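Sharing a structure here in C-alpha cells format.
Missing here is one protein chain; the remaining ones are kept as they sit in the complex.
So that you can tell them apart, the chains are marked A, B and C in the order they are listed, and the count of residues begins at 1 in each.
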Amino acid sequence: MSNWDTFLTPYRQAVEELKVKLRGLREQYKLSSKHTPIEFVTGRVKPVTSILEKAKLKNIALDELSEQMQDIAGVRLVCQFVGDIDTIVELVSSRSDFEVVEARDYIKTKKESGYRSYHMVIKYPVHTIDGEVSVLVEVQIRTMAMNFWATIEHSLNYKYSGEIPENIKKRLQSASEAAFRLDEEMSMIRGEVRDAQQIILQNKENYQRDRERREGG
Amino acid sequence: MSNWDTFLTPYRQAVEELKVKLRGLREQYKLSSKHTPIEFVTGRVKPVTSILEKAKLKNIALDELSEQMQDIAGVRLVCQFVGDIDTIVELVSSRSDFEVVEARDYIKTKKESGYRSYHMVIKYPVHTIDGEVSVLVEVQIRTMAMNFWATIEHSLNYKYSGEIPENIKKRLQSASEAAFRLDEEMSMIRGEVRDAQQIILQNKENYQRDRERREGG
Amino acid sequence: MSNWDTFLTPYRQAVEELKVKLRGLREQYKLSSKHTPIEFVTGRVKPVTSILEKAKLKNIALDELSEQMQDIAGVRLVCQFVGDIDTIVELVSSRSDFEVVEARDYIKTKKESGYRSYHMVIKYPVHTIDGEVSVLVEVQIRTMAMNFWATIEHSLNYKYSGEIPENIKKRLQSASEAAFRLDEEMSMIRGEVRDAQQIILQNKENYQRDRERREGG
Partner (left out) sequence: MSNWDTFLTPYRQAVEELKVKLRGLREQYKLSSKHTPIEFVTGRVKPVTSILEKAKLKNIALDELSEQMQDIAGVRLVCQFVGDIDTIVELVSSRSDFEVVEARDYIKTKKESGYRSYHMVIKYPVHTIDGEVSVLVEVQIRTMAMNFWATIEHSLNYKYSGEIPENIKKRLQSASEAAFRLDEEMSMIRGEVRDAQQIILQNKENYQRDRERREGG
C-alpha cells in the first residue's frame, strides 16, 4: 500500500460509513409521518493534490495532517429549510457512535464573502484490518440555496486562488442575497409544506396498514 | 409476476439504463476541460397508487396507460445555469438510442403557478427476457433553483389535491420569483464560473499528463 | 410507518452498515500486500412471509421475535479457502463496534444434510431517529464451494418444506462431498496462490510508490 493510500484508507472508510448512517436517517424520516429534514447526503475525501496545496497554504507539516487538517474527510447534509438545520445539528450531536469536537455557525454570522453553512467537526472511530483508529470528519449542514451558492463560490475561489476581483466579489454577494431571500420565502411556507408532507405520508401509512390488516400481517 | 410488476418492469429497466447513460455524460464532462451542464441526475417509476389516482383524474383507461400516461417513468437532469438547459436538450436530442416524441418548454412560457422546467418525452427501447418493448419516459431538465421550488410546490399541490388556497398560491409565486432572481444572478456570473471550472480541469489534466509522460503511458 | 416497517427498520440499517464495514475490510486487504480472506459480502433482511413461517414452525410469539429469531438480519462473508474462515472469525471477533453473542461451527461438525458453514450471532447497535437500539444479526462465513452447495440445498428444502425425499437427499450429499473435495484440492494450492497474490500486489505497490516518489507525494 502506498503512503497516501495507507493514510487515506480510514478517511475513506469513515465517509462511506457516515453516508450509509446519515442516509439511513433520511429513509427513516421518509417512512415516518414526520417532515424529512435531510434532503440529500454527499461525502468525499479530499484529493491528495488539494491536501498538499492546503498544507502549504496553512503551513501544516505532513506528519501533523491528521490533527491539523479537519476536512480531509467531509460529509454534507443538505436540507430544504433553514429551520431544518437545527434539527439535524441535534440529531448529529445526540449520537454515541462518534464525538463532536467542534462546531461553527456561519449562518448566524455569515462570512464576509456571503458564505452561509453550519460546520461541525467529529471524531469518528474506524475498524481497519490493523485495528481501530479515529479520524476527524467535517460535517457541513446547509439549505439547497446555500449549497447552490457555495458550489459556485468554490469554483471562483479556485480560479483566482482565493483573490477574487472586486467586481466579481460584488456579484457573488448579490447572488448570495438572492439565495438568502429564496431561503426566507421558503421558510414562510415551511409550516404549510410540513403539513402537506405529513398528509402524504399518512395516506401512504393508512394504505400500508390496510394492506397488512387484510393480510393478517 | 403480478400484473403491476409485469407492467412496470420495462419502465424500471428504462429508468435504470437512462440514469447510467446520463450520469456517464456527466462523468465525461468532468474528465474533459469543458463546463459540466449536468449537476445531477435522478430517476423514478411512479408508484402504483399515484398511477391509479392520475388515471382517475385524467380519465385514462388502465389498458391505455402505456400510450396515454407519459410520466410513468421519469428522469430528471438538474443543472447550475439556465443556459445549461439548451446544451442538455441538444445532447439528448442528438442520440440515436431513443427517440424524442414531444417537447414542452415551461421556461420560455412558465406555468401560471410559477413552475419552470423543460420537458421532453422519449420512446426508449428495452430488452427484456421476453423480447424488446418500447416505453415512454418523461425527461425533465431544470436548474437547481427551479428544482428546489418545484419540490415544494409538489408537496403543496398534493396536500390541497391541486386546489391550493389563494393566499398560499401567492406565497408560492413570490418564492418562484425569488428562485427566478437567483437564476438570473447566477447567469450573470456564469461566464466567470465556466472559465474557473476550465482552469481547475486543465490543472488536473496537466497533472495527469505529466504523470503519464513520466510513466511512459 | 406500518408495524412491520417500524420493526424491520433497524435490521435493514444494521445490514447496510455491516455490508459497508465488511466490504471496507476487503478493500483494505486488496490494497495491502496480504491475501484477501474475503471474496465477497452479501446481506439481506428476511422477508416478512419467511419470518411468519419460521415463527409458526418454531413456535415463536411475535412479540419475542427480536430475542428469539436470530437471523432476521443476515450478512454472509464468502472466501476462497477453508483456511480463510479462521482469519475472518478472528477479525469479526476482535471488533468493538458490536458484540458476538454466539458461535456455531458447522465446518468441524457438518450437519447431516451435508451443510457446512461457520455461524456467528452478533448484537449490533443502530442509531435511529428515535434513539439507539440493538439488533441481532447472523453472520455466516463459508467458502465459495460451501456457498454454492448451500444455495442449492436451500431451494430444495423450501420445495419439500424441509422434508426432502430420500433419493434426492442422497444426491445432495454426494454433491456436498464433491464440494468438500473441491475445497480440499484448493487448500492444497492455497500457499501457492497466497504467494502469487502477494507478488501481484507488491508489483502494484511498487508501481504506485514510484509514481508518488516522482511526484513528490
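As a convention for this text, a contact is a pair of C-beta atoms (placed from the backbone, for glycine too) under 8 Å apart; a residue touches a chain by one contact, two chains touch by 3 or more.
Keep in mind it's a predicted model, so treat the numbers as computed, not measured.
Within the complete assembly, C:F148 is the residue of C:F7, C:Y106 or C:F148 that touches the hidden chain. Only one residue in the set B:Q13, B:Q80 or B:S176 touches the chain that does not appear here, and it is B:Q13.
As for the chain not pictured, it touches chain B at residues 1-6, 9, 12-13, 16-17, 20-21, 24-25, 27-29, 31-34, 48, 52, 91, 94-97, 125, 127-129, 131-132, 205, 208-209, 211-212, 217. Seen across the whole complex, the unshown chain contacts chain C at 49, 80, 144-145, 148, 151-152, 155-156, 158-160, 168, 171-172, 174-175, 178-179, 181-182, 184-186, 188-189, 192-193, 195-197, 199-200, 204, 207.
In the analysis below, only the chains that are shown with their structure count from here on.
Among the remaining chains, those touching chain B as well as chain C are A.
Chain centre most remote from that of chain C: B (centre = mean of CA atoms).
Over half of the residue numbers at the interface between copies chain A and chain B are found on both sides, making the touching surfaces mostly the same. When every chain is reduced to the mean of its C-alpha atoms, the one closest to the centre of the whole protein set is A. Note on chain placement: the centre of chain B and the centre of chain C lie 39 Å apart, centres being C-alpha means.
Taking the mean of the C-alpha atoms as each chain's centre, chain A and chain C sit 33 Å apart.
In this assembly, the C-alpha centroid of chain A lies 24 Å from the C-alpha centroid of chain B.
Of all residues in chain C, those that touch two or more other chains are 211.
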